[in-house]
Each structure stands twice: as C-alpha cells, then as structure tokens.
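My questions will all concern the structure given below.
Yeah, one chain of the complex is gone here, protein chain that is, but the others are all in their spots.
Labels run A and B following the written order; every chain starts at residue 1.
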Amino acid sequence: MTSSKKGDVLLVMRDLRIEGQADEKWHEIVRGIDLTLRRGEVLGLIGESGAGKSTIGIAGMGFTRPGCRFSSGTVTFDGIELTGAPEETKRRLRGSRIAYVAQSAAASFNPAHKLIKQFAEAPVQHGVLNAGQAAKDAVDIYRRLQMPEPDTIGFRYPHQVSGGQLQRAMVAMAMACKPDLIVFDEPTTALDVTTQIEVLAAIKDIVHQFNTAAIYITHDLAVVAQLADRIMVLRHGKLIEEGETRAMLAHPKEAYTGQLLAVRSYRRDEFPPSQDDPPLLEVRGISAGYGPLIKVLDDVSVKIGHKRTVAVVGESGSGKSTLARVITGLLPPYQGEILFKGQALPPSYKNRTKDQLRQVQMIYQMPDVALNPKQRVRDEIGRPLEFYLGMDAAARERRVKELLEMIELPAEFAERLPGELSGGQKQRICIARALAAEPELIICDEVTSALDQLVAEEILKLLQRLQDDLKVSYLFITHDLATVKAISDEIVVMLQGRVVQQGGKNAVLTPPHHEYTELLLSSVPEMDPDWLDDLLAKRAS
Amino acid sequence: MEDFVKLMRSSPWSARFGMAVILFYVVVAVFAPLISPYGETEIVGSEFEVWGGAFLLGTDNLGRDMFTRMVYGARNTIGIAFATTCLAFLIGGFFGLMAAALGGWVDQVLSRLVDILMALPPLIFALLLLAILGTSIPVLIGVIAVLDSTRVYRLARAVAMNIAVLDYVEVARLRGEGLLWIIRREILPNSLPPLVAEFGLRFCFVFLFIAALSFLGLGIQPPTADWGSMVRDNATLITYGDITPLLPAGAIALLTVGVNFVVDWFLHKTAGLRDDQ
Partner (left out) sequence: MDKILKMVAQRLALGVGTLFVVSLIIFGAVQLLPGDLAEAILGQAATEETVAAFRRELQLDLPAHERYLNWLFGILQGDLGRSLANQREISELIGKRLLNTLFLAGMAAAISVPLAVTLGVLAALYRNSFFDRMVNMATLTTISFPEFFVAYILVLILAVNIGMFPSISNVSSDLDFWDRVYRSFLPALTLTLVVVAHMMRMTRAAIINLLASPYIEMASLKGIKRARIITHHALPNALSPIINVIVINLAFLIVGVVIVEVVFVYPGLGQLMVDSVSKRDIPVVQACSLIFAATYVLLNLTADILSILSNPRLMHPR
C-alpha cells in the first residue's frame, strides 16, 4: 500500500449495468454507469429513491444484494476486476481494503457480540493485526472519533450504546484495517440533525486523517457538499451530471441538479399574528404519556389561529407526535384541556361528536399505510363525504372529481387502488381525504419526511395553495427546519416533552434564540461546502 | 376469469397436482351414492375377501365392500372435518377480530382464556373431553372445533392487530366509524390472504386429528364408513402383507398432501415473505 500515492486511480466502473428481480422478471436498475475514483478522493453519489445509488455503491465492493445481479460492464478495484472475480478474491478485499458503513448501525451490528469484538473481527480474520493490537487500535480510533469513554465503550453490546455513538462505532469498524476505500451508505439519514453533525464531523475527520478514498451515498445534497471532492448526480440508474463539488454547487449544468439545489429555498412570508379570540384551537397545560410512568408531554400550551400554520418542531423523543395524538383524542391527557373555538373537546375521540371529529382532520407521515390498499381512491375520498356530509352517490361522484382537481390529479384516478400510485400521489389522496371532511384544522404529522425532496416540496406548495383557497389552519409537526421555514406562521420548539420556545416565525428565527433553538437551527446542513468546517470552528471557539 | 387462467398457467406442478386431488375428492364425496356399487353399511360377502371380481378392493372385517366404504368414507370423513374447520373459524375468527379491534380488557380476557386452553396438548384435551362426554358426531365436531379455534383466534388476532395499528384504520376510527364497519371494510379485506391459507392448514390438521381419533376408536363411530376407523378395523391384514388397510390411510395422506401443496403455493404467491409455518 505504501507504493501507491494519492491521485492514483483506485476504482473504475465502466458501463456498469445491474439488474434486479421483481415479479419473476429482471429489470435494469443501474443503466450504464462510468465512475472513476482516485486514492484519497471522496466521491458523493446523490439521487432520489430509485436512483440506484446504493446499488452502485456496494457494486464497488463487487457485491450485489440478493435478487440483483451484474448484467454487463466492469468494476475494477486497484487493477482487480470484481464482477467476474471468484468469491475468495472478493472476500479478501472486503473489510481489509474496501469497507462498508451501513445506514442503520442498530441493525448492522450483531446483537450477540461486543463492539470491540466486532471491530477486531475483520483485521484478525484478514491477518492484518492480532487481537491485542486490534483492541489497542480500536481504542485509538474510538478516541479519534471523539466517542465518549473510548477505553471502555468497546466492551459494551450494541444495544447498550446510543444511535449516534453506534453509527460512529461502525465508522470505526470500517477503519479497522485502514482500508483504501470506504463505502458510506446514507450513514446519517436515520439520525437527528444535532446527532448528524457529530457523525458527519467524525467521518470527515477520519477520512482525512487516514487519507482514505470514500464513496458517500446520500439523498441530501447539503450533506454530501460538506464531504465530497466530487459529486455524481444520479436518477433512475443513470448519471445526470458529474463535477467537482464547488463548481457544481455554483453552476449546475442540468436542470435536475438545479432543482435539487433549490429544494430548500421555498419560503413564504409570515402572516401577521391573528388576534382571534377565542383562537381556533387552544391546548392548555397538557401533560400526557403512555401508562402512569412514561410521561411524554409536560405542561404544553399551544394556540392555533384561524387560517394559520403553526409548526411544532423537535427531534425524536421531543413529544411532538404525542401532542398530535392528544389533540385528535387518541391519547387522553393526564391533565390540561383542549379548546376548539373556546369549547372544551372531550379528551377521548370516542366521546366527541361527529361534527367535532369532522373539524379536525389528520394527514400522516407514511402515505403507504395511511391508505387502505384494498380501497379505490373513489371510496377512500368518498367515505367522509357520505359519513359526515350525507352526500348521495351522484353528489359524491361530483365532489370526488372536484377534490381530485384541487389536489392536481386527473379524474381517472378515482378508479385506482393505492398500489397503482406513487408516494407523492398517495399523499395527495390523503390530503383530499382530509379536505373531503371540510375541516377547519388539519394536523400534518411529518407529511413530507417519507417523500423524496422534490416531491415533498410540491406537497408543501399544494398545502399552501389549499390554505390560501380554503382558509384552513394547519398544525405542522416536523423535525425538518427547512419545512418549518417554508410554511409556518408560528413556531413551537419542543425538547423532551416541553416547549422551549414559541412565537411568530420571524421572531423565533432571528437571534437571539433560545439555546436549544440555536443548536437546532445551526445543525441544519447548508449547501455551502464550508458550512461544516465553519460551524465546527465556531462551536469550538 | 382471465386473471384466473393466468394464475393457473403460472402455478407450479405441485399446486396443480394438489388442486386436481382436491377436485377429485370433492366429486367423489358429492356423488358417493352414484359411484359406489353397494350400500354404505350393507354386508355383501364374507370377511376379508380378496381384490377383484364383485369386490374391486375386496371386503372388510365384516364383509362389507371395501370400495363402497372408501367412497362413502370420502363423504363422511371430509364432510365432518370441513364442518369442524368452518366452525373453528367462525368461533376463532370472530373472537380474534373482536379482540384485535376492541383491545383492552376484552382482548386480555379472551387471550388469557385461550392461553389456558392451549396449555394442554389438543389430543390429550380431546381425549379427556371425549371420555367425559362420550363419543358422538356432534360432540366430536364441537370439541375439536373449540380446541382448534384457539389457534385460529391467535392468528386472526395477530393478523388483525398488525392491521389495526396501521394509520388507515386510525383514520377510520378518528372519523368516528363504528367497530363493525372498521372490521368489515378496513381489517377483514386486508387480513384475508393469511386467513385463507390458515384455513387450508387448519383443515389438514383437523382432518388428521379426526382420523387419528377414529383410528383410536374414539372418533366417528361404526357403522358409519370412515377412513380412520377403516384402518383400525382391517389393520390385522398388514401382518399378512396385504396392503388393503393402507388404502384409507393413503386416501387421508393424499388429500392432506394436495391441500398442503396448494397452500404452500398460495403462501408463496401472496406473501413471498412468509416462508414456512
């Protein structure tokens, strides 16, 4: 390894094609990719779901997942052609010279072994180090990754370590043999923004320290901008654009890249705070939880005005989704009350009247499970019309058509089953179903987080247009600050079941912030390639 | 219809074989009086006559025509097993869906009750109850249906639970829909595939279970023609190297093989994920 120097070509893919099996037929999912990676270089692979980025990434290890196969083209790692290589050749490379970091560390660590044992396995099995040296190395790398208690953390089992630490432990494990190349497969996607920073910083640091080449796979351009020297934009298994990071961010050549770059720039001005009295919905001093012991919400109060959008933002465990469950009546609170136009709502949805139920509708995070797979769109949207408004078949038919028009889908979609719709279309149907009830408040629980970014933005714009037309209020529950900035009038910041700051959008977003709001705001990656370095420098000072 | 033809085309040989077997048995069971040359309990010859001549498969230990008994056996054995399985599904399915949809104490009470019933091996429980209640066809059907419904309950509840927590069911609940509407429109249509497969498996189990009880002399009682007891009555022939008693046993085995092959294919088709069990 010492004979090679930075800048030598390490990995080459030529016209790589990979097929995947679905319904007993083979479909091409990677359609002719050319890729060149040099030693010490970090290459970002970016694209939406179905772009084939992850498949290409692990193809760099000569690996295809079950149900996939190489159909043509070559993958050459340091002169060794991998697609046709015998298993033994590939096995010797994997772990020792090419390592892999998976999206979910919790699932990718073996629950039966301690972290340090799993760290040491590759170097010992590949004959690079003996067990004692490997253990020493592990502590050294844990320390470099700034893991807490680096001397002892390795002796824990995976389930005894938090998500962000586990992800760093996996980065450490990939480094165990000091490989020439690491494939990072969406390593921060499952993490909260504040945790994401730590892992990103750790990856950036360690890759530079050891001068390791890397393929970094993600759907988030802002994340990859912090790490990659070069970026390849992929779509439907094909290359859209390739270029040096700064150049691409400054001057994207293709329209698609431009769209990805602009994705977080949608903003709308704050409407002046409403002076309604009483407000549309008021949540007063709510404490709630699951069972008598697990308290999730602690004295939460929120007001929502007519035709307003209130965004509740927080990380996992902040209680923001529980708040939605309390308002809908799924989880009666221990204490506090919910007032709708000044009238107290019964705590449980079971005791609410049909009209009370009609006025508050909900849209969910996962459109896949929010629609009954056995019901056609017509029945899905038609049911609230029949149930709440007592429309007959003909009136329903007309109204379903109108609603489909409002959500910008053709009338023929009434005939479809959810299985025949894309993710964004399903979410539109969910919106139509909520609108069918003619509610005054719609609770949107992470409605865009399961969608690709471009689709998500379309959904946000649609929701905004519907609000302008229909004067409906939204309670927007999200972890994504870009969504908050885009759509809200008022912001409620939650941390561990409490409200830490709330107020008008401009007031909350302009300094001085509450300490946690500051942390949250500063942790959202920006398209600027220097953002991470600047931030770390600022935080260190 | 077109879909059906396409489905059949894509089926593996094992599933086709299974379907042919099931169809054959159903035809035999339905047209038993037309197919069989003699009456079900009619004594037509001497004991243990050999194959051929007037008696295609010889006669049994009392001199009744073996072939006739086999044909009627199809009707009785399958009919009773089918009725039992249906009853078990009605009981288990109903309570399982209820437990899943209602949750809370209803679910707790029903589930603990089922736990207790399942703490005893079914055959032992059945033997105990038959010893106390005596053996008759209604008792047999009742006892086995109740014992087997515990397994249907577990599956129906588990499947429905998985669906009941999905967002689209929550949507219906928040809309204010009644329990029956939710079960009928949201839960049931989506839990059908595993329940259909389970019906096949439960039928096999019940069918073998009744055959075993009959073989022990505690199931379907003489003179009703039934495959399990036919094996028992003619078992002595085996020691002379005569395979006649294996015929009814083989008839039982063939049908269960057929059903299992079809279910196996169905599971692959619908779930893809669910491998065995």
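Assume contacts are C-beta pairs under 8 Å (C-beta built on N, C-alpha and C of every residue); 3 or more make two chains touch, one makes a residue touch a chain.
The structure presented is a predicted model; accordingly, all values stated were derived computationally and were not measured.
*Asks:* Among the options A:25, A:159 or A:538, which residue touches the chain absent from this view?
*Replies:* The single option touching the absent chain is A:159.
*Asks:* Thinking of the whole complex, not just what is shown, which of A:36, A:76 or A:104 touches the missing chain?
*Replies:* Here the residue in touch with the unshown chain is A:104.
*Asks:* For a quick check of understanding: of B:8, B:23, B:120 or B:196, which residue touches the chain that isn't displayed?
*Replies:* Within the whole complex, the residue contacting the unshown chain is B:120.
*Asks:* Would you mind spotting which of A:93, A:213, A:345 or A:493 touches the chain that isn't drawn?
*Replies:* Selected residue, touching the omitted chain: A:93.
*Asks:* May I ask you to list the residues on subunit A that touch the chain which is not drawn?
*Replies:* Residues in contact with the chain left out: 58, 61, 63, 65, 90-96, 99-100, 102, 104, 107-113, 121-122, 125-126, 157, 159-160, 173.
*Asks:* Kindly note down the residues of subunit B that lie in touch with the hidden chain.
*Replies:* 14, 115-116, 119-125, 127-134, 204, 208, 211-212, 215-218, 228, 231, 235, 238-241, 243, 245-246, 249-250, 252-253, 256-257, 259-261, 264, 275-277
Rule of thumb we're sticking to: only the chains that are shown with their structure count from here on.
*Asks:* At what distance in angstrom does the C-alpha mean of subunit B lie from that of subunit A?
*Replies:* The computed centroid separation for subunit A versus subunit B comes out at 48 Å.
*Asks:* Please name which positions on subunit B make contact with subunit A in the complex.
*Replies:* It comes out as residues 166-168, 170-171, 173-177, 185-186, 189-190.
*Asks:* Touching residues of subunit A toward subunit B in the complex: what are they?
*Replies:* Per the stated touch rule, the residues are 328-330, 349, 352, 354, 357, 362, 364, 366, 369-375, 383-384, 387-388, 433, 437.
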